[in-house]
Each structure stands twice: as C-alpha cells, then as structure tokens.
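Complex shown without one protein chain; remaining protein chains in place.
Chain IDs A, B and C follow the sequence of writing; residue 1 opens each chain.
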Amino acid sequence: MIRAGLVGTTGYGARELVQLLLGHPGVELCAAVSSSAAGQPLGEVLPAFRKLSDLKLEEFDPARLAQSCDVVFVGVPEKAAMGMVAQLREAGARVIDIGPDFRLKDPAVYKTYYKEEHHAPALLEESVYGLVAQNRAALKDAQLVAVPGCYPISVLTPLLPLLDAPLGTVPVVINATSGISGAGRTPSEGFHFPEMNENYKAYKVAVHQHTPEMEQVLGHRLLLQFTPHVAPYTRGILSTIVIRPETLFDPAPYYARYENEPFIRVLGEGSLPEVKYVRSSTFCDFGWVRDARTGNLIIVSAIDNLVGGTAGMAVQCMNLMFGLDERQGLLRGGMAP
Amino acid sequence: MIRAGLVGTTGYGARELVQLLLGHPGVELCAAVSSSAAGQPLGEVLPAFRKLSDLKLEEFDPARLAQSCDVVFVGVPEKAAMGMVAQLREAGARVIDIGPDFRLKDPAVYKTYYKEEHHAPALLEESVYGLVAQNRAALKDAQLVAVPGCYPISVLTPLLPLLDAPLGTVPVVINATSGISGAGRTPSEGFHFPEMNENYKAYKVAVHQHTPEMEQVLGHRLLLQFTPHVAPYTRGILSTIVIRPETLFDPAPYYARYENEPFIRVLGEGSLPEVKYVRSSTFCDFGWVRDARTGNLIIVSAIDNLVGGTAGMAVQCMNLMFGLDERQGLLRGGMAP
Amino acid sequence: MIRAGLVGTTGYGARELVQLLLGHPGVELCAAVSSSAAGQPLGEVLPAFRKLSDLKLEEFDPARLAQSCDVVFVGVPEKAAMGMVAQLREAGARVIDIGPDFRLKDPAVYKTYYKEEHHAPALLEESVYGLVAQNRAALKDAQLVAVPGCYPISVLTPLLPLLDAPLGTVPVVINATSGISGAGRTPSEGFHFPEMNENYKAYKVAVHQHTPEMEQVLGHRLLLQFTPHVAPYTRGILSTIVIRPETLFDPAPYYARYENEPFIRVLGEGSLPEVKYVRSSTFCDFGWVRDARTGNLIIVSAIDNLVGGTAGMAVQCMNLMFGLDERQGLLRGGMAP
Partner (left out) sequence: MIRAGLVGTTGYGARELVQLLLGHPGVELCAAVSSSAAGQPLGEVLPAFRKLSDLKLEEFDPARLAQSCDVVFVGVPEKAAMGMVAQLREAGARVIDIGPDFRLKDPAVYKTYYKEEHHAPALLEESVYGLVAQNRAALKDAQLVAVPGCYPISVLTPLLPLLDAPLGTVPVVINATSGISGAGRTPSEGFHFPEMNENYKAYKVAVHQHTPEMEQVLGHRLLLQFTPHVAPYTRGILSTIVIRPETLFDPAPYYARYENEPFIRVLGEGSLPEVKYVRSSTFCDFGWVRDARTGNLIIVSAIDNLVGGTAGMAVQCMNLMFGLDERQGLLRGGMAP
C-alpha cells in the first residue's frame, strides 16, 4: 500500500483527491492537512466522506509528512504552495502539486502572470510537468510533479502531437468553456448562484495565466489566442481549437500514438466530445472537423476539470511514480447522466 | 471474480450499474443485453465507457445468461421486466431486478398502480425486497432480489426503525423532491431542458406507485400522504417526512441499530442532509428536528436516486449474496461539488 | 405620472422594482437611493438597465424623497428598513416596504424571529399588510404598506379563503421550495454556484420567520408546520400544503371570490401549477387534489418570489393606492421557457 498524504484538503481539487485516494485499492490516505480545520475529523469538514474515513485533519508538519508518507499531494492555492512544497522537498518527500506554482519554468513569466515573485525557483528545474502522455518516462522517477492546469490538459492533449504538422503561422484560436468549479471554492458575487445560473460570460480575455503554460509546453512554436469562458454547470471543460494550417492536413495519423493511452479517447473526424461523457472521469475525449470551405481545422476536446483536469491526472502520475497500473483507482467512465 | 450479466443496458439505472460493475474489483461484467442496440460495442452506445470495456451488446438469451453469469441484473422498464425475470429464473439464474415488478407482494395492488396484470405472480413470494438494512439475512441466499424504489429507500430508511415508537394515527406527510434522472431516459415535453430548467412542480399527487410499496414494507401500520416533486437537477432525492406522534419522542435511540450500517449515516438532531453530500454515492443521510411548538417530528433524508436509490443498493445486495465485503466497489463519497 | 422613489436599489427585490417601475406607463422613477453606490449612474451599478435610465443613485435623504416622490418603495434589508421607514413617514412620504419589518403586529414576535428589538413599533398599527386580495379596501388609503413575504403570499392566497371550511385541528403541513434568489444577493458558501447547483436541501426547519407572519394573517386559527427548501433554480416558489380536514370538503366554492382577481389563477381540482408558468409575472397559480384514501386535501401553489412574491405585489399595491388600474405595468405572463 502506498501511503499518501494530502496538504490542503478542502479546496475542490483536493476534495477530488480525497475521493480518488479513499477509493484507490493500492493507496492508504494516511494524512490530511488543513490549516483552517486542523483537529477536526475529515468527515465533519467534508460531509461527503463521513463513514469513509477516520482521519483527523492536521497541521502542516513537513518532516512528519515526509517520514510517514510515500508521496504527498499538495492542493493549497497558488502562491501558498511554493513554500510548502519547498519544505516538503527539503524534508525528502516526493511531492505532487496540483496547483500552478511549479509549471512555468521561467520565474519571470510566473511573476508576470501570478503577480508575485517565485519563492522556490531552484525547484523549477526539478519539477516534472505531469502530462502523462508527454512525460511518461520522466514521471516514473519524478520527485516533484507539477500537475498541468485544467485548460492546458484539454488543449495540449490534442495539440502536442500536431507540432510536426504544417500548422502555419496564424495564431491558433482557442475558445474554452469551463464549469464553475474551476473558479474554486471561495464565494464571490460573480459566482453566487443567482448571478451565475442562466449566465454565460468570457473572462481574462488575452491575459489568462494558462496561455504561457501552454505555449511553454508547445515549445513556443505556436502563438495561442486563448479565451476562457464560464457556463452554468459545475464540472467540465470543452475547448474548441481553430487552426489555420498551411494546408488542410489529416490529423488522424498524428494521433496514432494515443491508441494505447488509457485515458485519451481519440474520437476521430466528425465525432465530437461532450462534457457529460467525461464528467467525473480521467478521460480526455477529442475529435475534429476539417472545413474545406475555409481551410481551417477545428478540434474539440473535453475533460472533467477536477478529475481528468486535476486529481485524476495527479493519481495517474502517482501510479506511474510507484510502478502501479496507471489505471488503478481511476476505472470510472463519464457520469452520464 | 463474480461474473455479472446485465439485461437492459441503456436506461439510467442500468448505465449506473455499468459504471459500478466495471469499477468493482471483484466483478467481471460478462454480458450486457440490449434489444435496441444488440451487436454494437458498449462503448459506442454509451460513450462514457469507451476504452473501459470491450463488451458487445447482445440479444436477450436467458439460458446463455444463466449459464455464463453468476448473477444477472435486470434494468429494463417496468412491465417488460416481469417476463424476462421469469425466464431467467426458470433458466436457473440468480436475478437482481432494479425495477418495480417484484416489489409489491399483492398482484392486485400491482395492477391498480401499474395498470397491468402481473404476469409472474408465482415469483412474488420468492422475491426478496433488497433493502439491505432490513433484509440482510434473507438477501444472502436470495435467488431473486427486487431492489426497492428510489423514493422508498429514502423514506423507509429513517421510518422503519420508528415502527415501535408512539407514531400516532395521523397520516405521515412525506414531501419528496427528485432530480430529473428519476423520470428515465425517454425524452418528453415536460422534461425537455427549456421546459424543466428553472422549473419546479409536484406530480402524481396522491397516486404515486411508491406509496403502496412503502406502506407494504411498513406493514400497513402507517398511512402515508406522499407527494413527489421534481426540481431542475439531475440526481438525488430529498424526502421531508412530517410525523405527528402521540408524544414527541426522541428518535435517536431507535437509530442505534444503524451504527454499523456502511451506507446509512445518521446525522442526528438538528443536522440535516443535502443532496450534494450523497450524489453519486450509495449513502442515505438523514437527520431530524423536533418542533416543540407544534408537537411534530420532522425527518429529512437524502440519497442519490441512481446509486443509493438503485444501482449502489443493487451492488450492495450482490456483495451480500456472494459473501463479499458489502462495501466492495462502493467506496465512493458524495460528489461535492 | 406617479413619481416613485426607491430606497435600496441593488438587492434582488429592489432590482425587480426598477424593472417594473421603468416599464410602468404611469410611473416615473424619480429617485433611487443606494448607500453603497451613491453618485454612480443606475446603469453602471445595474448593467441590465443601461440605456433605460439616466438616474444617478443618491444618498438617503428622507425629506427630499418625501417632497419629490408621491410614493417611496423601500427595499433595504430587514432591520435596516425600520429606521428609514420611520424617517420617511415622519417626513410625510407614503411608503411601500418590501421587507419584513412592518408585517408582524407584535414587536415581541418580531424580536423572537428577527433577533432584534423593533425600533418603530408605533408604525406597526398604521402599516397595512399588502396582500391585495385580502386588504384591497384598506390599501387604497394606506400610508405605509408592508408587502407580504414571498412564502406567505404563496401560502395565504390559497389558505385564507378556507378559514370558514372545516379545516380541523391537526397542524397544516406546508413544504415549500424556493429558488435561490430568495436568499438575497450577498454571496455565501452555501449558495456559491458549485455548492448549490445540483443540490437540494431544507433549511430553518421549525424556525422560519414566515411562520408567525402566516399564522398572524390567518388569525391564529391554524397551526402551521412550515418547512422551506431551496432548489437549484433562480426564481419561483412552489408550496405544497397538506390539510387534514374534519371532513374532506370541496374547496372550489371558497375560491369563487378569486374569479375577478387579476393575478390569482385558480386552476381547480387536479390541475397543478408549475413555477415556469408564473416566472417573472405577478400571478399566483394554485390547484388541489382531494385524497379520498387518506382524507387529506393537498393544495399546490406557485409564484415568482421576486415579482408575484415581492415587486409585482408591491406595484399592484401602488396601483391601488393611486387609483390606477391594478394591472398597469404588470401585464406580463409567465416566462416559459
């Protein structure tokens, strides 16, 4: 049994880790840290898990965590994670951070988009970007994993294999729509139920922090016009990617490498994903249309932002790091309905 | 490995069985029957399960199912199930029917509420009502299990232990609200998205077919005024039960028997459940308030109608029937958010 | 043209008043007060009304309002309204308060349910309860109107005419479900979109402040067991009222008085309302079922909590107070879809 610890238990990504780790046949959730609720039983703080765990939430103690856990998941908010991860690494823990603090390799870019100096730049090189299909080999020995952002997972999964295709030089136009859980658990007027229900809007147009993350992973070979939106549902991201290639090529051969990927489902030409078929699962589904009239290639992909986009990908990384079957604990299809 | 078959694969309760059985560590889903989609791969008919199963849907062949499966779940619509269950039983299969055809013991009552003659009344006596907390012993050897209705599970779980309390003679008033998945998968004007979204309504007032089911299980010792409603969400039932007792007793001691129930969470006085904390789980949560002003006891309970109210309860029955840990394959908390 | 002022502009009930007053052919909205946004244009604070009004929000100045307005609507939160209404009345303004501060006649009851001493008890006698069908005559000359609570409107409309019927002595059981706008505009964790979406729950069981309001209007001739719930939609209340009468009488004759009510629609026996048919309208729809099996009468009623339950009723009161056609400015059916 792998002993897994969790730092930051009450955020949405972390809750989903609790869900997956409690149900994982090869894992024991042995510690759950919460600064705001230390001392309380997990089941009181997260009533969804009553009768499933006897854990008590505890204070952050990096040395104790490093000693008692084989791996520590970090699910605290951005910026707060930096220091905690550094302490955990110093204490010798293998760490999987589901936040953004160790994704960008350039501290200057981090500062531009997150409005804060990076406090642990020395760890940026060590950090392995946890996009399994891209970094499977490196992940096996990783000591620090930065789980990709939810939007990037939905975009990079279909885009990365196309880097060798004639993509042209026109910026790729990506419109993505996320469920509201992506905005986190802290209440705000914009996401108060009566304000967001029956609403739809774009946000952070031209300035979203996942843009540099995606461009970095794509080796800066593509310029992305990324426009995120929110719709009145809780979970899931659908990304619509419009590419203006030099010539309208067939993307199917580029995706042959995904045939054995356990959680990537290439739907093919003319077959488009829906959020419901990936909800609560680790899958990324995508398909595409070639528009002969305009010469464009349109790719549509879907993930569950909290599972395939965060916690499920994190557990898949952990399975890899510890030599387990990658699919263990993740054998769940989309929740439809 | 228990070999499980499934008859009727595309309805909402059956889909949920596919979800649970594919993820169950002690079960192999070895056959899935669908009259409408026989011959097609499961993953094409239910895209949520692509890459999780290689099964092909097949025609209904009771002899073959009885031979190749240790247990057969039946998830076809009411009335259609009667004949199929009879054939499966005749062929020697152990059967778990998630529909209503074998719940009512009196064929005359069945006819009154389901508007059709019962075609297999001989099996009504054999059938064991699959409410685990009530019938654990009988379920172990059951050859035919009738999984309770979703509303009854939410109502009977808190009501049954109170039968020895001074409940009085005034009919118990039960108002329940269900998500729309309870209405099944067939489109209709009333549940067309724009008609049901932002809507709320009562239905089948005074004539809902779960009323006689509940009164039967309660030994006809209580008269129930049951009013079901639907609200614009997909999953979950919340039942608000108002009892006018002879004297306002403390229900807590009556629920001591539930302490070790794996999927019943007694929240206690003043602590009320919410649908979100049981969503996609097998749990039934309930709490209560004693109103000294009126002399009434108000109990509120919550389940996920498709899991705790159908498929999860069915799998718990199966675990019992085959001597597995009751919780196997069901270690999932509520999906919140 | 009636010159109407509004104190408290940004809450949900007040916004709805802005909507109705801007579209009312006999009214000029001549002042809008907001302590939090004084000095800003109405259309910037409430972007829904850009290009419909040139008003600037202003500070509360009772003397000026009394002088420049024929009527002042007060839409500030409970407790805050008391003092402002008193000042407005002192300055000579006719006032329509959409909050609860002047509904209860007994200051002791107010204190019990609102946890604060009533600061203007002298006005409680003057205040006319703005339930039009009940108090039409008194409303014509009212100087201070207390618009009823949303739940009370949905419950009292069908219950009041039955006071002469053989209702018996068993407490009437009322289960009501409201859209989330009823909880107001201030964000909170419970009504954060991901927490409330796909959720359903009861709240304030046995202690909701609308219980004494309803019992007062019913002349304390009925004891009410009122259990409010919230469902994941924005607008609308549906109340299910279960009466255990001495004998199961026919309610239809009691409702003959409603035939000419412009905004009450008696649907009759077996015909039940839905929230969608009253959404964004001033209507209260209700119907009923007599259950011969249990001897109970079940009434179901529906309103839009912000219009028929607040702002529409307030405007109907205003129309009455100023001798206009009661329906003016309110000729809007339910918004379906």
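Everything below uses one rule, namely that a contact is a pair of C-beta atoms (placed from the backbone, for glycine too) under 8 Å apart; a residue touches a chain by one contact, two chains touch by 3 or more.
Computed from a predicted structure; not experimentally measured.
J.: Of A:28, A:78, A:126 or A:274, which one is in contact with the hidden chain?
T.: Of these options, the touching residue for the absent chain is A:274.
J.: Which listed residue (C:92, C:166, C:253 or C:333) would be found touching the missing chain in the intact complex?
T.: Answer from the full complex: C:333 touches the omitted chain.
J.: In the full complex, which bits of chain B touch the chain not displayed? Write them out.
T.: Here the touching residues of chain B are 12, 179-181, 183, 185-189, 191-198, 232-234.
J.: Contact with the hidden chain only, please: which chain C residues?
T.: 12, 15, 18-19, 22-23, 25, 46-52, 181, 185, 198, 234-235, 262-263, 265, 274, 276-278, 280-281, 283, 285, 306, 331-337
J.: Touching the absent chain: which residues on chain A qualify?
T.: Residues in contact with the chain left out: 170-171, 173, 175, 177, 179, 194-195, 197-203, 205-206, 223-225, 227, 229, 231-236, 238, 240, 242, 244, 272-276, 279, 289, 291, 293-296, 298, 300, 302, 336-337.
As a working rule, only the chains that are shown with their structure count from here on.
J.: Among the chains, which has its CA centre at the largest distance from chain C's?
T.: Following the centroid criterion, the farthest chain would be A.
J.: Ranking chain pairs by how many C-beta pairs touch, which one is first?
T.: Ranked by contacting C-beta pairs, first place goes to B-C.
J.: When the centre of a chain is set as the mean of its C-alpha atoms, what distance in Å lies between chain B and chain C?
T.: Chain centres of chain B and chain C, defined by C-alpha means, are spaced 39 Å apart.
J.: How many angstrom lie between the centres of chain A and chain B, each centre taken as the mean Cα position?
T.: 35
J.: Touching two or more other chains, which residues of chain C qualify?
T.: Only 179, 194-195, 197-198, 232-234 qualify.
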